[in-house]
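Missing here: one protein chain of the complex. Every other protein chain is in place.
After this line comes subunit A, so read on.
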């Protein structure tokens, strides 16, 4: 793993940093601040590209020492098998410790009820919150980016949550310079977003530059899908398609990776990182607009989920 700090061509200043170097340095600084100030930090790791980049940054931040954090995955029970396999392989490769909070177990125990639309995304909040309480995590790293969604654009890098994990956007601490205030009362915790200032394109360019491996579903492949509310959902054991919905095989890839019940595939022939980057640079849709059914529900869908303690 080596990084070459290049001076962008055409610049006179020999001490300039490329935008990826600037963003990487900022994220590493945030990881180290948390390591220095918190007792029990945890990284939310879903096997999606943003959490994969987060983990990569954490590995670099503390090398040659191991990452001083554990990982937490909220498993909806409807995760892509390719992603779960990637998750387990990664944990093993780096000798990490993974906690899993299972939505399925909550449903089986009658503590959560399946929604009529079959979407399990909103159901993640309770297992997440209880896992944070149970393990007494005081800092929880999330891969949220401000460019993703307009409620997220108002999120701080250090975001204080009460004992119910709730977010109160009107009571956020102003964040000045690079001075992050992580003070919190017992039972409260801080959500930390090290890649707040990255865009989807930055994430992909960084993945390419660093040679980071991803689950294969991010690249074009043939898949049996069906159309629901304008989105190509994957056919499978999670409960789709319904009787009136018909499946077809299409060449697709995933732009985001989440619960199978609400993450749409996009038509794509991009089989390489280069092709994916070209495709995203030319795309006229945001990644959430293109692929997330749950964010299409209302103007404040994300804000409401965030207030309740969602990622």
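One rule holds for everything that comes next: contacts are C-beta pairs under 8 Å (C-beta built on N, C-alpha and C of every residue); 3 or more make two chains touch, one makes a residue touch a chain; residues count from 1.
The rule is short, and it goes like this: contacts and distances are computed from a predicted model.
A.B. asks: Quick one: the chain not pictured, UniProt calls it what, "Polysulfide reductase NrfD", "Sarcosine oxidase subunit alpha", "sulfate adenylyltransferase" or "Carbamoyl phosphate synthase large chain"?
C.D. replies: This omitted chain is identified in its UniProt record as "sulfate adenylyltransferase".
A.B. asks: Which of A:22, A:229 or A:249 touches the chain that is not shown?
C.D. replies: A:22
A.B. asks: From the listed residues A:40, A:99 or A:209, report the one that touches the chain absent from this view.
C.D. replies: A:209
A.B. asks: Of the listed residues A:197, A:227, A:247 or A:271, which contacts the missing chain in the full complex?
C.D. replies: The one listed residue touching the chain not shown is A:197.
A.B. asks: So that we can see where the missing chain sits, which residues of subunit A does it touch?
C.D. replies: Considering the whole complex, subunit A reaches the absent chain at 1-5, 8-11, 13, 15-26, 28-29, 32-33, 35-36, 60-66, 146-147, 149-154, 160, 169-170, 172-179, 181, 183-185, 196-197, 199, 201-202, 205, 208-209, 274, 277-278, 281-286, 289-290, 299-300, 303.
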